[in-house]
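Following: one structure in structure tokens, then a few remarks.
As you look at this complex, bear in mind that one protein chain is not there, while each of the others sits in place.
Showing chain A:
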Amino acid sequence: MSLDTATVRRVASLARLRVEEADLPRLEAELNGILGWIEQLQAVDTQGVEPMAGGGAQALRMREDRVTDGGIQEQVLANAPDRAGAFFAVPKVVE
């Protein structure tokens, strides 16, 4: 499988990364280099192998369903690039 320019543009859009048109050929070549190298995995017989999702052998713990923090509005907002009172502010999204 190899990426064409249109796919690189689409993936960049999915990833919310602005890519200048002039950079697309370089990115396409780099990504295809990496994906071509990754292709060797297709040689491994994985018939019936359960995919390993996590990093540890242990099952995830359940925890009690209760509130463990809160009341830290100022801390939550402290690093906001823009805020309006007690809210994060963003450009207008509805007309």
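What we mean here is this: a residue touches a chain if its C-beta (ideal position, glycine included) is under 8 Å from a C-beta of that chain, and two chains touch if they have at least 3 such contacts; residues count from 1.
One rule holds for everything that comes next: contacts and distances are computed from a predicted model.
Enquirer: Which name from "Gluconate 2-dehydrogenase gamma chain", "Electron transfer flavoprotein subunit alpha", "Glutamyl-tRNA(Gln) amidotransferase subunit A" or "3-isopropylmalate dehydratase" does UniProt give the chain that's left off?
Expert: Of the names offered in "Gluconate 2-dehydrogenase gamma chain", "Electron transfer flavoprotein subunit alpha", "Glutamyl-tRNA(Gln) amidotransferase subunit A" or "3-isopropylmalate dehydratase", the absent chain's UniProt record gives "Glutamyl-tRNA(Gln) amidotransferase subunit A".
Enquirer: In the full complex, which of A:51, A:71 or A:85 touches the chain missing from this view?
Expert: Spelled out, the listed residue whose C-beta touches the missing chain is A:51.
Enquirer: Using the touch rule from the top, list residues of chain A that touch the missing partner.
Expert: Residues of chain A in contact with the hidden chain: 1, 3, 7-8, 11-19, 27, 30-31, 33-35, 37-42, 44, 46, 49-58, 60-61, 63, 72, 75-76, 78-82, 88, 90-93.
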